[in-house]
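With one protein chain held back, the other chains of the complex are shown just where they sit.
The block that comes next holds chain A.
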Amino acid sequence: MLNYTIRRLLISIPTLLFISLVIFLLLDLAPGDPMSSIPLTVPPEVKEKMREALGLGEPVHIRFLNWLYQFFVVEPQVAWDHLFGTDFAEGKQRIISFQSRSPVMTVVAERMPQTLWVVGLSYVIGILIALPIGIISAYKQYSWFDQIGTFISMIGFSIPTFFSGVLLIVVFSVILQWFPSIYDTTHTVTDWGSFWYQVKQMIMPVSVLALYNAAQISRFMRASMLDNLNQDYVRTARAKGMSEKVVVLSHVLRNSMIPVVTVIALGVPTIFGGAIITEQVFQVNGLGQMLITAIYASDAPMVQTLTFIFAVLIVLFNLIADILYGILDPRIRYD
């Protein structure tokens, strides 16, 4: 397993380099100009100067290599300096956002907590809801519980978050006025009152996303449980005289978790990607929203860096899912 992991990690290096190249070229070829929001009164020569100041005067390959150097050497050094108080990155050029002229990584670090809190929490809640629903639905297939569970999953699947999000805002913010319609990122939790406010502003975005996640995972869980409930070894377990609880939770559930765990692991990178639409609807200042604004502003370094981080996470969690598969299922051997 260790050899396999190391091998996979080594393979992922050229993969990621290639991905970064593709992203870079795509962004370079894409229409859009970081100068487009500069007033027309600014003369073209000045604009040209500004463009050069952003480093856009260099040819593509130089810019790409520059970015690689900044991402893989300078930024880790900055992080190291920040953690241990050293000064390796002293005076070196970091990846700078075209919009804010501040280092991209600093902005990412600022935005990350909001996204992780809102989207991550919704993912965790979604899983916690989905697993019991999937298990009970499968165990009591075609019961009223299963029918209602299926119905709710279909709603979660088919209603897009920009609709359910707005619907919740209309009902709970406008009509009932229970929750604020906009997520206040600057809010800090200092006492019970402010904590309660934080909870209130998180309820709506979290529940919109949790419904969406739960719908998917509960379907996977149900299907996987149904697959296993009819297996012969379940009958064996009953013939052994094991209690129903042991049969379902220890025999069936453990075997059913194999595909579900993989699905859950593969879904984790999307948390970091943020829920772009939901973050927009509730004005959560997260990574998803940052990506959208960066795309609008043709902020190539920001888009490049963010997209690449997502790519790294996806490759990483693919590997984690594969390793989990090997751990959970003794039939799978990687060596």
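In the analysis below, a contact is a pair of C-beta atoms (placed from the backbone, for glycine too) under 8 Å apart; a residue touches a chain by one contact, two chains touch by 3 or more; residues count from 1.
Going forward, contacts and distances are computed from a predicted model.
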Omitted chain, identified by the protein name its UniProt record gives, among "Aspartyl/glutamyl-tRNA(Asn/Gln) amidotransferase subunit C", "Nitrous oxide reductase apoprotein", "LacI family transcriptional regulator" or "Oligopeptide transport system ATP-binding protein": "Oligopeptide transport system ATP-binding protein"
Touch with the omitted chain, as defined above, among A:15, A:231 or A:293: A:231
Contact residue for the chain not shown (choose from A:246, A:266 or A:292): A:246
For chain A, the residues touching the chain missing from this view: 142, 231-233, 235-244, 246, 251, 254-255, 328-331
